[in-house]
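Only a single protein chain was left out; the remaining protein chains are all shown in position.
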Amino acid sequence: MRVNVLLIAGAWYVAAALLFLTLGARGDWGFILAFRGQKLLALTVVAAAVAVSTMVFQTITANRILTPAIMGFDALYVLIQTMLVFTLGGAGAFALKGMPMFALETALMIGAAGILFGIMLRRSEDLNRMVLTGIVLGILLRSLSGLLSRLIDPSEYAYVMASSYAQFTNVEGDLLWAATGITITVLALVMLHARRLDVIALGRDNAMILGLEHRREAQRLMVLVTLLVAVSTALVGPIVFFGLLVSAIAYQVAGTWRHATLLPLSALIGAGMLVVCQTLFERVLDLQSNVLVVVEAVGGLVFILLLIRRART
Amino acid sequence: MRPVLLVAGALTALFFLSLALGAGRLGTGSDAVWLLAVSRLPRTAAAMLAGAGLAVAGVIMQMLARNRFVEPATVGTGQAAGLGLVAVALLAPGAPLWFRMLVAMASALLATAGFLALVRRLPFRDPLLVPLTGIVYGGILAAVTGFIAYENDLLQYIDIWMNGEFSGVMLGRYEFLWLAGAATLVAYAFANRFTIAGMGEEMSLSLGLSYGQVMALGLAIVSVVTAVTVVTVGMLPFVGLVVPNIASQLRGDHLRRSLPLLASAGAGLVLTCDILGRIIWYPYEIPVGTILGVIGAAVFIWMLQGRRADAG
């Protein structure tokens, strides 16, 4: 049964990928496949990073309606980007553009996330307060980015603007390869934690009673979550509700609570979905707009439907 | 009575400070009078009206949703007003201002009614789920608006009212905001009914109040204030959230007693942020919406953490 679900999700992803690579292709196949292949890789890496980081985050907080994005992780990354441009200046930021910048941003992000969310999660029993603090923190971080970006020269401002809206159009080659490497490594590490995640899902007290160093495990996993968020935000900008949508679907169809199945399942479902949406957008509907905007809206709708359904049962 | 006096005093001081501040020097004679009448005075009035209106709209929203953590700017009212504006820009590009305003109000009203209907279906009105749902709901509306705007090259246009600022306020371009002031007075006249509605439908009925009527009136006030603000100066976050929460701690939730304080505190907050926005990067300006986002969010987080001590 479990194997079947994974196989179906895998087939769904492969079908989506083939469709994306071949649909409406005309002319030089070598060029088309290379061009589309790179985009396919970007879509897949982002979807997997968002899906897995969301699921791990939900397990740590023992909650299925929170995501790192709702709690302000993405906003933190954008703020760090803006701060770097602000302090280094446009020329400095341009000199570091690409890998060095990404490394610097990610390092800062892990530090800042550790401090901010460490404080917030210490009181994780009080879910209400934690969530509200997180949401408002997100608004605060976004406003701070806005404030800083106003203080930046208009010419340098363009650099920030490009990175604060989610889009797949300008993914850079170098960055993509680094992001792919990091994502694969982090996903492997998370999979090694699959059994421990099953225990953590029982809640803090139960996990400790069963012999898990909850705090240390949660911290370690949170670093992995932060890395994944950094990767996806660096590639395409902030994505808020997509993770929620994917994890909700994954829980629905999985029929199991084991993370060894849930994690790859959500990554496959998410990647397939993003690729299908992108195919529809680019090839079928011929829209210029950003696919993520639509995925976000659908994710939000699913969230509300989930809440109402939960209210009925 | 002391907080009210304090706020009133501070408000007067801010009022004159706002009149005195600006990129141009305030000279003497008729030029100065002209500058005051055309630019400074309207700007100051706009900030105060918007602030008072949004604070009151916030508290009414909280009474109707029976949750302290909602406000029009985050639960879709403001976003819906924006959606209405985009629709007008697409379907009737040359429409006069009053028509755009009307459409914005109507869509704000619809969206807010939709949100309240949604809240009633949530499990046990979980205090956390209500604001969370509101934020997602607002996010969907914003995404739809963003999508339409992107497809039709209107992003620049929506950016203007997504981020509130007062630098464009001049005589003849802000007068609709007096509607927000009027809505505030209406709210004060019906204050007791909103307080009762805040205790729930059953309580309202047993006190002989038509819950539906109060709900409709509240919705109307919230939508008018929000739409007017969005159309004239743009979205101002957090006023409707932070001010009512602080006022409720100082004065309790009896609206008849707390509304004057609430309205003047809202006016003071927005005016302060506008003044800060003019000072920080002088002679350039930072939009008041950005300043509010920073200050409002910081205060709100501080409040959330501060409540830990007495709850613990």
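Going by the order they are written in, the chains are A and B; count residues from 1 in each one.
Heads up, the rule we're going with is that contacts are C-beta pairs under 8 Å (C-beta built on N, C-alpha and C of every residue); 3 or more make two chains touch, one makes a residue touch a chain.
Methods note: contacts and distances are computed from a predicted model.
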item	value
Hidden chain of the complex, named as in its UniProt record, picked from "Iron complex transport system ATP-binding protein", "SynChlorMet cassette protein ScmC", "Response regulator" or "Nitric oxide reductase subunit B"	"Iron complex transport system ATP-binding protein"
Option touching the unshown chain, where A:G30, A:G173 or A:G211 are the choices	A:G211
Hidden partner chain, residues of chain A it touches	62-64, 195-196, 198-199, 201-206, 208-213, 251, 257
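Please note the rule applied: only the chains that are shown with their structure count from here on.
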item	value
Between chain A and chain B, centroid-to-centroid distance (C-alpha), Å	32
Touching residues on chain A, where the partner in the complex is chain B	65, 70, 123, 126-129, 131-133, 135-137, 139-140, 142-144, 146-147, 150-151, 240-241, 287-290, 293-294, 296-297, 300-301, 303-304, 307-308, 310-311
Residues of chain B touching chain A in the complex	69, 118, 121-123, 127-129, 131-133, 135-137, 139-140, 143-144, 146-147, 150-151, 163, 237-238, 281, 284, 286-287, 290-294, 297-298, 300-301, 304-305, 307-308
